[in-house]
Every structure is written in structure tokens, then in C-alpha cells.
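Omission of a single protein chain aside, the complex is shown with its protein chains in their original locations.
And then subunit A:
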Amino acid sequence: MESVLALRGLVLLRDSVEWEGRSLLKALIKKAALGGEQVHILGCEVSEEEFRAGFDSSINSRLVYYDLFRDPLNWAQTGEALPGGPLGALQAMCERTDPGPVTVALDSLSWLLLRLPCAALCQALCAMSRQHACRGGGPAAEQLCVLGLLHRELHGPGPMGALSSLAQAEVTLSGTAGQASAHMLRRRPRQRPTLETLWFSVLPDLSLDLQGGPPLESQPHPDPHTPQVDPASHLTFNLHLSKREREAKDSLTLPFQFSSEKQQALLRPGPSPATSRIFYEPDAFDDLDPEDPDGDLDV
């Protein structure tokens, strides 16, 4: 539960057509606002009224909203639009944040990715956290949280991969049979990335309800992990020896080692001639090469 609240840095909320992420985004915004942080929202995809619906008035008064939906290209030429287009809006948001814990919500990052060059957007996102750190004096890792809503189907693997490499956490939304799940992949600077799965639902008042696991009637089959591959199982020779075989092997003297038993065997007049003799009478059609009795040297 605490891990959801402790998201810092760039967090990508990757949703899809079946599992939308805006409600989760709003729930996280509400949590941040209740926690006393400043919240700045860049709204591009939905209108301000629609976004603010669902928040109660106390939270609504705390949200600082930058609207790019109504007039993204600034055709109306009113003075209140942010200069510089979407990039300028991002930079302006950066400058207007006060030092302290801040949550910035980008609704949506997909909209920005479709209109801005990907490299410029990546640089702007990194610059946000850095400038906030410069101003605030504290390490940006704990202070700033940028929540970006990303629609998975809209982008190819290139931009998604580039943004993933920058993000500190990625939350992928999916689910089964009416129960949404969030797969969180956290990258910490020098540690292994961790992956955890949370089952949640967003209640009508935009609070987050975390459940322990999936509902009973729809047990999702676990990720088909490849079963322990035993490379020694399908071989034509025997790599595993039973105890008796191992004893027999260990007590074996090798042909190239001249041991005392071999010496004795050679000094003795010879093994009993009754055993181990091959009698063979070559017939007329036999063409025996004495050096190659089996005739299978391929020369």
C-alpha cells in the first residue's frame, strides 16, 4: 500500500483502451493533495470541467490547472495562454512551482508525445526535475513527482522505450474480468528493478481501494514462467549417475593409467583363454583391411 504513495520522479501510467488510467491519475492527485503537496496539472486531452469533476471543492481549490485543451495553438490570442506551446507550458510549470514536495500531472503525455519531438520532450522532463532540485535545494528524487499518462496503443516501441529508460517507475494497467491491476516496475539508480502487482479499484469519490489479490472466481493464470529448464534431461548420454554407478565409476582404473593391477595382469601368463575370444573365418567375399577392420574410415 505504501509503495503506491511513495512514487517519486517520473512515473509513467501506461493505460490502454480497455483499462483507462485517468481515474487512477485522479486518485493519485487526490492523495497528493490530501498529503499537503502542491499539485500542478497540465490538461490537454479533456476539458477542465471534466477533469475537475469528481474532486470536492477543497481539493479543487488546491489544484493549479494549466489548460491546453481549449486553445492549444493559441488562436484566440488572449493573454492568458501560455507562451511557447506545449514545451513552453512545461517550462512555465517548472518555474511556477515553489520549493517543497510537488506533484505534476501530465494529462496526457501521449498528447505531448504526438505533437513534440520525442527528444525534446525527454529533455524537458529531465530538466523539470533538475530545476526543481536547484530551486528547492533538496534532492529532486524526493521532492518532485511527475505523473504522465501514456496510452500504450498510440506509440511505437521507440518512444515508449525512450520514455521507459528515463522513468523511475512504470505502472502498467491491465486486469481481468472487471478487476484492474497495476504492474509496477520501479527502477532505482543502482539496484535491481522491482516488479510488483497490485489489484485496485477506484471508488466514485476518487479514493484508491487496494485489494490483496484478484477476485476468486477469476483466478488469472500466473505468468507462464518457464519451468525449471533442466538441460541435462534430454540427452543421449547419461549425466546423472546413481549411487551404484558412481561407486563403480570411482573404483574404475582408467585405460591410460598404468596401475598395479594392470601390471599384475600383464605379468600373469594371461587371462583364461576360454573367455573373450572371437573366432571369425573370413569368407571369399570378405575384403578385410587389417588396419581398418570395421571398414568405416571415410577416406
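By our rule, a residue touches a chain if its C-beta (ideal position, glycine included) is under 8 Å from a C-beta of that chain, and two chains touch if they have at least 3 such contacts; residues count from 1.
Criterion: contacts and distances are computed from a predicted model.
A chain of the complex is left out here; the name its UniProt entry carries, from "Elongator complex protein 4", "AP-2 complex subunit alpha", "VANG1 protein" or "serine C-palmitoyltransferase", is "Elongator complex protein 4". Of the listed residues A:A6, A:L34, A:A53 or A:A127, the one in contact with the hidden chain in the full complex is A:A127. In the complete complex, the residue from A:S47, A:S207 or A:T253 that touches the missing chain is A:T253. Touching residues on subunit A toward the chain that is not drawn are 117-123, 126-127, 130, 156-159, 161-162, 165-166, 187, 190-193, 195, 225-231, 236-239, 245, 248-249, 252-255, 261-262, 265-266, 271, 275-278, 289-294, 296-299.
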